[in-house]
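A single protein chain has been omitted; all remaining protein chains appear in their positions.
Our next item is chain A:
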Amino acid sequence: MMTTRQTLSDASIASVETPPGHDEAGLGLSPTMAALKRARKHHGLKIGFGILLVMAVFALFAPWLAPHDPYMQNLSLRMLPPVWTEGGSWEYLLGTDHLGRDYLSRLIHGARISMTIGLGAASIGAVIGVTLGLIAGYFGGWIDQAVNFLVTCQLAVPSLLLIMALVFVIGQSVTVVIFVIGATHWVFYLVVTRSATLRLRELDFVAAANAMGCSKFQIAVREVLPNLVNQIMVIFTLEVAVAILNEATLSFLGLGIPSPLPSWGLMIAEGKTAMFFQPWLVILPGIALFILVIAINLLGDGVRDVTVTNRRN
């Protein structure tokens, strides 16, 4: 940790002393160094990264950080309000749920499952959608039509119904939920990737790559894909939130995460019954979800800003 920080600050000092864009070899900063340098100045990126880091730490070390056992029921302490409202106690900072389980501990443990599902499902969707989109856009013709047919089918079948059917057939577990949600949320990626690829493949740098003997795979991955990062990033941040909420819906229907396991979506679903009497049961996991999505958004925007250069010399 210390050493990385050291080299980073060295680089920024060096770049202050020499004229901008120069280093000892006279080549200008390498792309990675330049991106890191910009990242250090980008507040959105730093905030987003910081929040995610904190959440990840909580998720990883949940058993040690959570004050109580998240599964421990205590029916005499049901529906305790948070500490700042009347009747709250310091013992249970965020109160308890309808079974008397500590809400803070459940939120911390829930971060594990929600983050895994959100990031995992959105990534799986991205892999499927981007791959198909690149193939459809780059090759066109009957391949494109076939992929488009697939999209039409996916859009025609209500995805929730499909997810329910799949979970029912395969069985209920976190892994299954991730894969099933991921496999039904790739259409946005595909539509965007495909149309951008259609535009990019007509550009001369693709022709130049062709002329230098690149294979089709090399062109798609090395030339076209890097130009799609921005669009993919935007959709990714959207899909993370969608995936987490989808898991909540599934859990609500009893097909998501098996019940005693805490997840933010499940907590919202469970709290819904008592929403009008104890609104924080819904608000608290809602806020956690909101912060996670905001952090991913900030990070995504930041990564885009840092990796794209639009400044002329």
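The working rule: a contact is a pair of C-beta atoms (placed from the backbone, for glycine too) under 8 Å apart; a residue touches a chain by one contact, two chains touch by 3 or more; residues count from 1.
In the analysis below, contacts and distances are computed from a predicted model.
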Query raised in the report: Just by its UniProt name, which of "Oxidoreductase", "Spore coat protein JC", "YdbS-like PH domain-containing protein" or "ABC-type dipeptide transporter" is the chain not shown in this complex?
Result: "ABC-type dipeptide transporter"
Query raised in the report: Looking at the whole complex, which of A:208, A:253 or A:287 touches the chain that is not displayed?
Result: A:208
Query - Residue touching the undisplayed chain, where the options are A:226, A:258 or A:279 - result: A:226
Report summary line: Listed in rising order, the chain A residues that touch the chain left out are 21-22, 25-31, 34, 203-205, 207-215, 218, 223, 226-227, 229, 309-313
